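In what follows, a structure is listed as structure tokens, so that the remarks can point back to it.
All protein chains of the complex are present and in place, except for one that has been dropped.
Coming up: subunit A.
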Amino acid sequence: MSALRQIHKVLRCSSNVAAGLSRNIVPIFNAARCSSNVSSDHPSMFPGAKAPFVSEPNFTLPSDYSPIPIYRVMDAEGVVNPSQDPNLDRDFVTKMFRDMVLLNTMDKILYESQRQGRISFYMTNFGEEASHIGSAAALENRDWIYGQYREAGVLVWRGFTIEQFIDQCYGNVADIGRGKQMPVHYGSKDLNFVTISSPLSTQMPQAVGAAYAMKRKPNNDSIVVCYFGEGAASEGDAHAAFNFAATLSCPVILFCRNNGFAISTPSHEQYCGDGIAGRGPAYGIATIRVDGTDVFAVYNAMKKAREYVLRENKPIVFEAMAYRVGHHSTSDDSTAYRSAEEIEIWNTTEHPISKLKNYMKKKGWFNEDEENAFVKDVRKQVLKQISVSEKKLKPNWREMFQDVYHEMPEHLKEQMGELEKHVEAHPDFYPLKNFKA
């Protein structure tokens, strides 16, 4: 048995022990080991690793590790494993379902409105609704969120309004971000959702730093959750975040949305290891992989993860498996690199919303007419908001110079003055009527 195989075996054993100790605690973290089964007469003194010597030059192969299993609570028919049922009440589950439907409905309309040229850009969340809602529902609103860009469901759960979403996409005078960023780059101080930025993975070491600072606050009861895609996990910043989170003991959940694609790049061209979860133990981080189309699996695992992170002041790697049903963005046609048949499977039987719908039907909590009325109402709200948001003026163009620094330096005041004079001289050249005076 190779050393790594041995360690692997111990790893599995420790999981089983954990399972035995906490039978009613649902998901099991594959607790990463900082020390292994080194015998007491072990002569190795290397500071860099605690490991036994072996007398054969055996390579540790990727196949020596079995893949980290996918935690699942509910099947495609909505049948729940009774021992794993979180037993959420009807109102709670209805909010989960409706928030997923709201997100899905808003996505469809905003996607179309981009196709019609009404907004400049959009990214849908199709197929990943359960990982947003399931995770958000297991957190406290005081927990800080750092996202990538495909986590709008977390905002929906926390109460970001249709008006706020659409105002941001239009960059109008009501946009919290003052019209400075592209659509879907949401942020909310009130909801502890840190403003999204386009550069991938940059938020990851930031989330770790924020978690470190939170840990130091007296009686801290908040954690940080950082969402990122499996493509983003290839960036150097992801490595930095994993390693800093582990060595500096930060209460952060590193939540990977593994949806199989980074634009056109399939995950098998992204990495050769056991996904993103497979990396967690290598960094010394407790890790779990869940079915991201199963809202209860995500919920249960996140609930446990939050408790662990807060109690231990240590990070967790959380990988939610899903499938990106929609195109990458409005600038992408995904049928150029995958089949319509493949997409269809994930858009029907394996879709997170249909699974939860099946569950609710079994519970007798689903009323077709009520749900149709809900969808109709959301459609109406979204369409109405689009017409309202597109009529709202853009912010005063002088805001372009604001918030560069905390205070406006002299040279920016001068540049603003220069533009003022120029615009005054050529008012017809600029779309002034669309901007607040």
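Convention: a residue touches a chain if its C-beta (ideal position, glycine included) is under 8 Å from a C-beta of that chain, and two chains touch if they have at least 3 such contacts; residues count from 1.
In this section, contacts and distances are computed from a predicted model.
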Answering from "2-oxoisovalerate dehydrogenase subunit beta, mitochondrial", "tRNA (adenine(58)-N(1))-methyltransferase non-catalytic subunit TRM6", "Light-independent protochlorophyllide reductase subunit B" or "Translin": the UniProt protein name of the missing subunit is "2-oxoisovalerate dehydrogenase subunit beta, mitochondrial"
Residue among A:A213, A:I345 or A:L432 touching the omitted chain
A:A213
Which of A:G159, A:G236, A:G273 or A:G417 touches the chain that is not shown?
A:G236
Note that subunit A touches the chain not displayed via residues 144, 146, 175-178, 180-181, 185, 187-189, 194-195, 197, 199, 202, 204-214, 216, 224, 236-237, 239-241, 243-244, 247-248, 402-407, 409-411
